[in-house]
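Pasting a structure below so you can have a look.
Shown here: the complex without one of its protein chains, the others still in place.
Up next is subunit A:
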Amino acid sequence: MKILVAIKRVIDANVKVRVKPDNSGVETANVKMSMNPFCEIAVEEAVRLKEQGVASEIVAVSIGNQQCQETLRTALALGADKAVLVKTDDDLEPLAVAKTLQKVVEQEEPQMVLLGKQSIDGDNNQTGQMLAALLGWGQGTFASKVDMEEGKTQVTREIDGGLQTIELKLPAVITTDLRLNEPRFASLPNIMKAKRKPLDEIALADLGVDTANRTETLSVENPPERSEGIKVETVAELVDKLKNEAKVI
């Protein structure tokens, strides 16, 4: 079985982002970038399925500028066999990403597409579901467990009240939640080997997808600041403040 894993390069999860003074966006120049944490989990799951003998080939795909190559090399070092970079300098919206991925899926013909449940920059949580709908496939979102059977898969999903298990016909789209696995680190020999693995580049324009933005970001602002708090010395003082000052208990 062939698995396609979609990965995104984002501002590192540990960076405290700064809003640009002109409110046009957040500062991305000279900021550490990394693979989106949920995408790491997706890559790890694909590699584990290959180690179990379920997957035969893993193709990592990313859409973005030339620097996304680095993110794809990371995926190759973690165990992906081949990478595809769909090159564009535009910042695509999830719908455009899903349409682009649909084209890549049509070319590569995987039995499963793995994505993270959301990227930590846009926090949209849309791409996997949109891709599934465009392909007319079933979806297993927020997956915390994936079991493979002949021609189908059982996915345990994290839902608001607990866990839900569903069965999906293959091919299917699965999006990963935090609890699915603990991603491995790339070893130095594997990082070296990854440099020789194939990385194809496709110009976004060659795919013939309409990726025009449907939304306009009018402004990006800092969230309202909380007024400064105080430190209390004792539990008695805390209870007194909550009762008489904040009046919340």
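Going forward, contacts are C-beta pairs under 8 Å (C-beta built on N, C-alpha and C of every residue); 3 or more make two chains touch, one makes a residue touch a chain; residues count from 1.
Going forward, contacts and distances are computed from a predicted model.
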Name per UniProt, for the chain absent here [options: "Putative monovalent cation/H+ antiporter subunit B", "Sulfide/dihydroorotate dehydrogenase-like FAD/NAD-binding protein", "Electron transfer flavoprotein subunit alpha" or "Light-independent protochlorophyllide reductase subunit N"]: "Electron transfer flavoprotein subunit alpha"
For the chain not shown, which residue from A:P21, A:G53, A:G161 or A:P189 touches it across the whole complex? A:G161
Absent-chain interface as seen on subunit A, which is shown: 11, 13-14, 16-17, 19, 26, 93-96, 98, 117-118, 120-134, 136-142, 144, 154, 157-169, 172, 177-179, 213-223, 226-227, 229-236, 238-239, 241-242, 246, 248-249
